[in-house]
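The full complex has more chains than appear here; those shown keep their coordinates.
When the chains are written out, they are named A and B in that same order, and each has its own residue count from 1.
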């Protein structure tokens, strides 16, 4: 049975532990956190799980075959590298690391050693994103025209990352998986409302190598929580509202039509294009499984050699490249930053 | 009694005619449209109203003391100028004209002749925008941190103006009236999804001379209609949803608080800032009068010398300056375009 070690028992770690603990194919062997209070909580909830204050001890534990890392971003690289070098498979919370260079190094290390390196891009394991991917790939949307996402709420000011690295990563991973084109350049605008703090509100615009535009709005200072994505296609369009309890995905049936408008006297003849609703709205049934449960099982399958990670190190690297480009654009006051052709 | 002449009986003209026709202080003397079918409709609805095919005839009509112009943007300047030069007061549908230079010329002409020049920035006459203005000016929001607006729907592709000139003008006029700072620079990104057509989807970012950012999303190709503006303040925040039937304005009571988080071992001491909800949400009662009714009455008051236009030519000029800057930024691939200090 695969032994799992979880590093970090703050916000996300408990979810990882809970999900792995429910699975028969593995057991949670150890949890590590520097905070004694948190270790006490682990001990109360899971008396059989070993706890450590130091990550190095957990990584060294022979009962730990795979390590899940849920610590602040700055520590991802060092911890993941140590785990890989100790021969352990690794699942890292998003984003994979603090720079594309770090990501590339981790991908290489995992490949060399034949170990699984997976990033916790959780949204890719939801029924909603799965369905969006199907709709795009099947051609049902027609040409994808745009991806517009609003991801705002009243949130914590993260001390170590700005709002782009905190929130955009979700959309970037979804876009990486479902959009049919490759990003070409990134432009960012942002503001820090509190001196000495991170940029807390930002807008990203992304150009693609096709007639497709993507735009993201991220905000830690919004009065309400909004998670709404519009995906426009030439024949159908999607509204994805992640806060809807039951109908997260709505597909709108639209068709373009050409209208000729001729005024009688011939002086103001012109053509007008209108997109109109030729059909109906449709909310497809979505798979209901919890995303993290599915992801945990998938990770175990990968570790067991039965699957390749859907969210592998390479995808983690692609997303971090976009984040780096966004940061650079922010620094250069909104200049377009080109992305390297892969 | 003031005689009103309305030029253009397409989409907006019928609303102007209907509203002026209901008021006791004026009478609709004439309506002009080149389309015979539309003139026939006027004649059936308002048998006492004179109809013309040519604007020059309406302007020359001695029973017409004030002219309302509801024609395509390209014709605003010429028609308004002719009306002013004929000594008529003028109300022009937004935007005031096709360029800042034209706007300035109209403002000058009206001033020289002592005539009223008013722009139909209808939103400023709504109870919702009135309330937003009060909340900002009273200091209830604290410092205004941002203005973020989404104004999208499945709309006609206008043949003569792009989506910015069509839709942004609403937000720009609201911002002009309620924001406490002056715009300094504009950045635009947009895309035309249909060759040979206008830009149909665009994003505007506006920098101000204070720590305030504004951002607008306009889209003629959205599957759903959204009219939602978030206005963030340092002590309170507003969500303005113009599609809500009864509670268009929601005020969220938030306060910023400083949290000290010290992990026990002293190694990961850091401070975190969080905005949290200290209080409640509140939807103030709004004035219910139809905006256009109030605006029509206000125009008559101005014509009668009892008031100064809330939406005067100067405001029309300021908005068109922003639109011009946005167009320039679009052409220059998203470069920041500075605005002249007034």
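Just so it is clear, a contact is a pair of C-beta atoms (placed from the backbone, for glycine too) under 8 Å apart; a residue touches a chain by one contact, two chains touch by 3 or more.
As the structure is a computational prediction, the values presented were derived from the model and not from experiment.
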TODO: Going from the 2 copies shown, figure out how many the entire complex holds in this file.
DONE: 4
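The criterion applied here is as follows: only the chains that are shown with their structure count from here on.
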Open item on the list: Please output the residues of chain A touching chain B within their complex, sorted ascending.
Closed with: 34-37, 145-146, 148, 150, 152, 154-159, 187, 189, 191, 193-194, 197, 201, 203, 205, 211, 213, 215, 217, 219-224, 230, 232, 234, 237-239, 250, 252, 254, 256, 263-265, 267-268, 270-277, 333-334, 336
